[in-house]
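The complex appears here minus one protein chain, its other protein chains still in place.
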Amino acid sequence: MNGFPPIADTAFAEAPWLLVVKSIVIFGVMFAILPLLTVLERKLLGRFQQRYGPNRVGPVGLLQPLADVGKLLGKEHFRPDGAVPFLFAIGPLLVVLSGILAIAIIPFGNVVDGVGLYGIDVSIGILYFFAVGSIAFYGLLLAGWSSGSKYSFLGAMRAAAQLISYEVAMGLSLLGVIFMAGSLSLVDIVEAQSGLWFIVPQIVGFLVFMLAGFAETNRTPFDLPEADAELVAGYQTEYGGMRFGSFLLAEYIEITVVSAIGAAMFLGGFLGPGPDWLGPLWMGIKTFVLILMFIWIRATIPRVRYDQLMSLGWKILLPIATLNALVTAVVVTLT
Amino acid sequence: MPDAVGLELIAKEINAAHEGAVRETGHEYGSATLVIAAGKNLEVLRWLEETPGQEYTFCSSVHGADYLPAEPRFAVHYELLNRDRVERIHVKALLGDPSAGTDDRWGEGPLPTLRSSVGIFPTAEFQEREIYDFFGIVFDGHPDLRRITMPEDYVGWPQRRDFPIGGEPVIFTNTERERAGWYE
Amino acid sequence: MLDPRTKLEESKIADQFAGRGLNPLIEDPDGAVVTPMVESETSTDEQVMTINMGPHHPATHGVLRLVVSLKGEYVLDLKPVMGYVHTGIEKSCEQKSFWKAIPFVERMDYLSYFFQMQAYCGCVERMIGMEIPKRAEYLRIIHMELNRIHSHLVWLGTTALDLGAMSMFWYCFNVRDRILDLFEMSAGQRMHTRYFQVGGVAEDIPVGFTEKVKAFCRETPERVDQYEALLDRNEIFLQRTRDVGIVSRERLLELGVTGPLLRAAGEPWDLRKVTDYLPYGDFDFSVPVGTVGDNYDRYRVRVAEIRESIKIIEQAVEGLPEGPHIADDRKYVLPPRDELGTSMESLIHHFKLVTEGFRVPPGELYNPVEGPRGETGCFIVADGSAKPARVHFRDSSFINLQSLKDMCVGGLVADLIVNLAMLDPILGGIDR
Partner (left out) sequence: MKEVLFWIGAIGAIGGAAAVVALRNPFYSVLALIAHLVSIAGLFLILQAEFIAAAQVVVYAGAVMVLYVFVAAYVGGIEEPKLDAIPGQRPLAFLVGAAIFIELSIAIVASGLLALDSGGPEVALGFGSPAGVGKLMLERFLIAFEAASLLLLIAAIGAVVLAERRRRDESDAEEALG
């Protein structure tokens, strides 16, 4: 038992130093892409709305996130009198943390030349995604509760209720895929799709998953926790500076993670023509397509009302997802 | 709007029902005016609203005016409308100034009073508050008579003709302590 | 209630908040809520939360403040508080001569400036008994209807934004910008044009204006179709607007509500049809009405009004008569610029009008026009001098705002925002 302990039951053992290098590479690449994602979203929204979007900082506005981050860092760390200092600071931290933790299980490829192209391939796989996702809930709730503002409080309550409602539907929507693949490991699930992408037999699951994904990431049309028309900015109302930026960062991380999970579970992940080492490219393209969907829908669709959101989650998505899981289970058992 | 003869008939009928309610009538610029005694405003309004054949059921506007040198000084105007016949009638309730003759630039003297018409026309609620706010005319029986546009602690009735304008220092948060009571 | 000032003191613990243990009117002067999050007032199980919406809330369309009592997400009570942009325009008008007050009155409701100018100028014209030329009337109608489209477009964009459909905002403002370009072309200003004068309009339209208006009329219906395609068949939009914020027609009439709100409840009341302040009778247009008076009807009525306005503009541009753009009455109307160098008499008239202004015989008059939000009325008292003794505007958003409570109580907070947006209040007009 020397060095790093084998914390989890992994399918493929790797040298500890390799794990460290992999985490640094994945972390670095993700954080290089995220700022570009913000520019992309703003540029695309601009095009959707007959305007230009950012185009002043750097070539075609590519350096805009640098300017934004610089601005946010330079802001005062404002905290309202009524806030609880420690919890107020820890809220954004938890939200970002849960997003980053979830990146670990995204598979960018199978084992190539003795290196698994993923953070870690654990046997609980997708369960881990839900475990860290439930941490995000506390980030939002603490942020809203500790701000000492009614808008924040209402926003946090909405966020929390929404998160737990849709987590159930999301979990059930993935059950079908898990039944068909016979494994929780994301790599196994992707490999199981070599014949046919799961989006074809599991189209219902995919739709439920994406809808729940919109709700989980608080994006339009389910961006009620931060519905600027009603609650100013929900749980973020009292935040400024880089703490506010953390929420923004977390939102983009979550979008990426949900898209990546969706791509891995339904769109065949890293599978594609060409040699194995092209896996990350295919995975990236599929994730990107799903991210584009997030942006497109934001530009088009109005926001639902809170009670409509709840009844959609509990009365429509949950039964559909359950039924889908049941039918899949029966079919898988019979064949 | 009713023509001149019709207006006289209306005035006569109102006076028959409520003695001394209509003081005079006016018919200018194609607009019919009933000048009424302030104490009878509700009776006249109700008569105009309810009497068959009149039915001025829609209250377009309620506003005040200050005719300073004249006496009585204030007036509250009701613009009534019959939507079926598209006829407007303009009812003007004249009000004297109880603090006439004194130097009452800041409106600290007794205030003219009129009965509120909110019971007949719910639309008058905001507008009567506005008249109170600007002219200091009290509406008796108004459910929530507070200033509406000016700050709640404002002193004076700014739309009166003798309200001093110009030269008032403006209160900002950084000067409020030094200038407290600037109006005295 | 003898002395209202004692009432004012008492109202500091205003009755309507009695029992809540908190009067937000006094305790939160800036609207930033730092009071305890849930007032656990008494031992009742009811958790009533009082929220200050505004005055700097992003969705109150200005600096309106709503003191809302909530139980959970349901609205128990609601009080509008206004006055944050009160600028004393009515008082200021009393210090200006009649024709110099025009730029003031158009700045009240900043989305319907032509209507306020028409209410004011029409009132003065009626008082001095002036007939304005046919061409000026048509030009006024063209500009007022463009203004109505402009106002409805701003309304549509901001309402859609409140509903979360952010792209609509940009689409609407794109078209609105074209209208502002037209205003700039004819009047030299994009907003607050001071284009209407007592006696007609300030300037004749430039060459090419009618072509641009025609092009606008040709292209805009297609845009409106696209907006409808985006919203009408969107299930979320329908769910959020259908059967929300219903107020009966009778109640609306009691509250003095006019304009699209009243028409959405099924009352075909439109001053353009029933009065003749401008020759609207020359044009063929219809008055759209709704059925039940929910938010969806309000939306449909306004969008239909955009189409009807386009129809009016098309006909007005088509039948635009030749002739002078302003009445030829030197007592009230500035002489043409070119006469000043050659005619002594014109110079004297010009000097008298610019320095002193014209006098209006003593009298008082209320003159209503149909604005984009309902009846916009102007009440003027003249005392025989060159300055009005009293200018009052009946602002339709001010009156309509009273119906907000009827729309919202018992509904959800989220619907409150939609209701407010559908009410289309303009705070500049409400506070004046």
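To keep things simple, chains are lettered A, B and C as they appear, and every chain counts its residues starting from 1.
In the analysis below, contacts are C-beta pairs under 8 Å (C-beta built on N, C-alpha and C of every residue); 3 or more make two chains touch, one makes a residue touch a chain.
Predicted model, so just to flag it, every value in this text is computed and none were measured.
Asker: Which listed residue, A:27, A:138, A:288 or A:314, touches the chain dropped from view?
Answerer: Once the missing chain is taken into account, the touching residue is A:138.
Asker: For the chain that's not shown, point to the residue among A:66, A:164, A:289 or A:316 touching it.
Answerer: Looking across A:66, A:164, A:289 or A:316, the contact with the absent chain belongs to A:164.
Asker: Can you tell me which of A:83, A:122 or A:186 touches the chain that was removed from the display?
Answerer: Checking the options A:83, A:122 or A:186, the one contacting the hidden chain is A:122.
Asker: Check each of A:184, A:310 or A:326 against the chain that is not shown and name the one that touches it.
Answerer: A:184
Asker: Suppose we count only contacts with the excluded chain; which residues of chain A make the list?
Answerer: 1, 3-9, 87, 122-124, 127-128, 130-135, 137-138, 141-142, 145, 153, 156-157, 160-161, 164, 167, 184
One rule holds in what follows: only the chains that are shown with their structure count from here on.
Asker: Indicate the whole-number Å distance between the mean C-alpha point of chain A and the mean C-alpha point of chain B.
Answerer: The computed centroid separation for chain A versus chain B comes out at 62 Å.
Asker: Please work out the Cα centroid separation of chain B and chain C, and write it as a whole number of Å.
Answerer: 23
Asker: Out of chain B, which residues touch more than one other chain, so two or more?
Answerer: As it turns out, chain B has no residue touching two or more other chains.
Asker: For the complex, which residues does chain C have touching chain A?
Answerer: On the chain C side, the touching residues are 33-34, 37-38, 49, 51, 57-59, 73, 160-167, 169-171, 174, 230-231, 234, 236-237, 239-240, 412-417.
Asker: Name, in rising order, each residue of chain C that touches chain B in their complex.
Answerer: The touching residues are 1, 3-4, 7-8, 11-12, 14-16, 25, 82-83, 86, 88, 90-91, 94-95, 126-127, 129, 253-257, 269, 274-275, 363-366, 368, 375, 377, 379, 381, 383, 389-390, 392, 394, 398-399, 401-402, 431-432.
Asker: Please output the residues of chain A touching chain C within their complex, sorted ascending.
Answerer: 45, 48-51, 80-82, 148-151, 153-154, 220-221, 223-224, 227-230, 232, 298-308
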